[in-house]
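Pasting a structure here, questions to come.
With one protein chain removed, the remaining protein chains of the complex are shown where they sit.
Showing subunit A:
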């Protein structure tokens, strides 16, 4: 489409354009420039809550063990970006996830800004109690829509995991601690291949029924496409209201943003045309 000298990046108009597109500087999260209102599409939400999982899901997969003080500083920086939910760490055994071995120190070390939520993963009751002792005020439980993945990832069947989570969520509710539920392999499993929307719906319904306020549907291996995302959501939305749903899309095949766009469109009713 033509070669242009690199000096153009210094062009004021280009910088202005980027500022507008990247909402740098003047805008508050969620606020729209009135001139942009015409871009508000029907069938898309006015506000999207972003759940930042970098410190947990992100770091969990990094080979290099990040020092505790770096993790704390990272989370503190994220707290200043306007994000309203930041997943801090996971109270799992360090044998399974060495990166999260410092969960207690990180949880105690971060600055908890008012108005921001800091959920942590708690796979069982022991992890839950440790999390609460370390200052956690929100927890997450992590199920799977695939038996093989459940066994491989958390060493038990889906049913066994649900029983564990029931205990955790019950204890959390007793203490007025909100619990979020994750369903992994929602669009495909590395062991089993395809996963039916019905299975995902079943697991999601179970988690929602036991008291999870929100269910995050995870395309764990990033194999989903807008088509499979739409089918999945149509199935899950029969049992769970859209406002209680979230999506967690991996970008392994470059599909994440397109899948998210589809999810936003699927879960927002069209505005009536007046």
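Assume contacts are C-beta pairs under 8 Å (C-beta built on N, C-alpha and C of every residue); 3 or more make two chains touch, one makes a residue touch a chain; residues count from 1.
Simple rule for what comes next: contacts and distances are computed from a predicted model.
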| item | value |
| --- | --- |
| Hidden chain of the complex, named as in its UniProt record, picked from "Myotubularin related protein 8", "MOT2 protein", "Hydroxymethylglutaryl-CoA lyase, mitochondrial" or "V-type proton ATPase subunit" | "Hydroxymethylglutaryl-CoA lyase, mitochondrial" |
| Full-complex contact with the absent chain, from A:93, A:137, A:171 or A:225 | A:225 |
| Absent-chain interface as seen on subunit A, which is shown | 1-6, 8-9, 11, 13-14, 16-18, 20-21, 38-41, 44, 222, 224-228, 251-255, 257-258, 260-262 |
